[in-house]
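A quick write-up on the structure given underneath.
One protein chain is absent from this view; the other protein chains keep their places.
On to subunit A.
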Amino acid sequence: MSTDIPEGKETALKLADSDFATDRREHDVKSAVLDYWNRLKAGELGALPALIGLASLFVLFTFLKPDTFLSTGNIANLSTQALPITILAMGLVFVLLVGEIDLSAGVASGLCAALMAKLLVEGGQPWYVAVISAIAAGIIIGTAIGWLVAILRIPSFVVSLAFFLGLQGITLWLIGEGGTVPVRDEVIVALATRNMPIWLGWTLAVACAVGYTATQLLRWQRQHARHLHSKPIELVLIQCGVVAAVLLGATYVLSLDRAASPLIELAGIPWGVPLVGTLLIVCTFILGRTSFGRHIYAVGGNAEAARRAGINVVRIRISVFMIGSGLAAISGILAASRLNSVAVSAGAGNTLLYAVGAAVIGGTSLFGGRGKARDAVFGGLVIATIENGLGLLGTKAYLSFLITGVVLLLAASMDALARRRRSNVGR
């Protein structure tokens, strides 16, 4: 017998075909912009809220504090202020991507910094031993949390809350009540308080701009040659231009002499900035270009589907907590470098909430499966700008808490609304 689709149903078939829109391999600028607009309307906001927020904060604080906020000294200060938050947030992006949370990341960073300080001061160890031990301690903490979450399936909220308390206890025991450990090691202190030579800063900035442009163009060329899905070349060029302009512009500002007295010279990019840049490149590579990164997104999107596809979900869950706490350790080291000491309260208080806020403001979803490493940078800058600006205004502590709380709430509600919008649009 004939098993073709029976006669008389051709109309239905045609209807079905039209359901699958024709393929537009070559996007021109107009359709790309339209696509972007449609994605925005569908709740795929990406980094847009963070960028708008950052711009309006800059305008606001420039208006309120015209002399100080945009001064070169304050810009440099802002950039080092953002470093620890950004790195902590970058680690949290991994955890948030699989739909978990690590509330202990902040105090883990404090504990690792305390361990490093102890090794430097009382152990007399060289800086690299101290740094490696601190990062190793972070990874061990992450493994423990990950194991409890992934194998025993205790909600990460509870596990990390327990660690939040427990790790503070260990820090207290390490440092002693009310104490601080000074950090005087040249290399560690240099991370957040010393600057690169100006020539090196320019070389790195130009190298990054050229490297970024080359990668983008090469990818475009490869996709274009094989008729794969690609962005229009104009947009690629604009994107490269913007990135290059930001890189070089920031380098220019940071290379200006910002010393208060004409007798000394203070200029250059703080050493911590290229460190964050390197972490950003590495994390972006891992998340976007490796199968490990792909599996992280898959677990966050649909863990059951990932499991059925043969992905080792338990391993992915544990490893994101390892990455999260490992990066927290690095963040703790930078915070210690900035303050030249580690206090008992290091990483406690609002550190973690700032970092979660940074990730979410940057565009990482609290519901898992959506987010990028760069979100931590954008969000970290927003949070640091708020902190910095309010500091310049001499805002009372209670107001700072209130304002930061409101900003966090705004970011989280935007995330939730965007998510609702996405599920509504899904046909």
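To be clear about the criterion, contacts are C-beta pairs under 8 Å (C-beta built on N, C-alpha and C of every residue); 3 or more make two chains touch, one makes a residue touch a chain; residues count from 1.
Just so it is clear, contacts and distances are computed from a predicted model.
Novice: Tell me the UniProt protein name of the chain this structure doesn't show, selecting from "ATP-binding cassette domain-containing protein", "histidine kinase", "GMC family oxidoreductase" or "Mg-protoporphyrin IX chelatase".
Specialist: Protein name of the absent chain (UniProt record): "ATP-binding cassette domain-containing protein".
Novice: Among A:A117, A:A130, A:I145 or A:A306, which one touches the chain that has been omitted from the display?
Specialist: A:A306
Novice: Touching the left-out chain: which of A:R184, A:H229, A:K396 or A:R420?
Specialist: The missing chain is touched by A:H229.
Novice: In the full complex, which of A:S56, A:T203, A:T290 or A:S413 touches the chain missing from this view?
Specialist: A:T290
Novice: In the complete complex, which positions of subunit A touch the hidden chain?
Specialist: Per the touch rule, subunit A residues meeting the hidden chain are 1, 3-6, 9, 12-13, 15-17, 19-24, 42, 222-223, 226, 228-229, 285, 289-291, 294-295, 297-298, 300-302, 304-306, 308-311, 369-370, 422-423, 425-427.
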